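Presented below is the structure to which this report refers.
Removed from the display is one protein chain of the complex; every other protein chain stays in position.
What follows is chain A.
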Amino acid sequence: MCWPTAWTGSVASSPDTVLSEANAVPDGASLYRELVMTRARRPERAGALDDADGEGSGTNPLCGDTVQVWLRRGPDGLVQDARHRTRGCAICAAAADLVADAVVGKDAGAFALLERRFGTMLQDGPEALSMGDRGAIGFLLALGDLHEYPSRRKCALLPFSAVRQALVHRPGEPDGGAG
């Protein structure tokens, strides 16, 4: 997809161009970069896993967004497959898909390390990460602009808490929810 021109400086024809132009949103799309929008619209890891051995969920009580996550691990304890069902904003939906990607090949310890790096990025910005850490974060770097949107950070953190729960909860086990 392409950036709509309205968000990159050129103002669409409007009867009230003076104020409207003053309030146009030239940088508004920086958070909603192409990878984020693509994953939010067409998630690659949407759905449940029939043979999951880990299940987690989270709800954000302020907005009602929910993320459910299913994991399957191999004999070595590393996640082989991950799926999610997400009802939420574009940031939450994209983060859930990218986090489901990222947890594949990891165990709980490696995922905790990823979550710490992601937390550092949200708190201090992507530039606060070393080159190595940036590489380790991978496509989740697409959410780096959340550093500038403090009220939206929780949207991206919700899938992390759901996955964290899935790494310790088997399907059908009672849990308290991660929200």
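A few notes on this one:
Convention: contacts are C-beta pairs under 8 Å (C-beta built on N, C-alpha and C of every residue); 3 or more make two chains touch, one makes a residue touch a chain; residues count from 1.
Here, contacts and distances are computed from a predicted model.
Per UniProt, the protein behind the absent chain is "cysteine desulfurase"; the candidates were "4Fe-4S ferredoxin", "cysteine desulfurase", "ABC transporter permease" or "Sulfur oxidation protein SoxZ". Touching the missing chain, out of A:47, A:64 or A:77, is residue A:64.
Listed here are the chain A residues that touch the chain not shown: 4, 6-7, 12, 14-16, 19-20, 22-25, 27-29, 31-32, 62-65, 87-92, 149, 152, 155.
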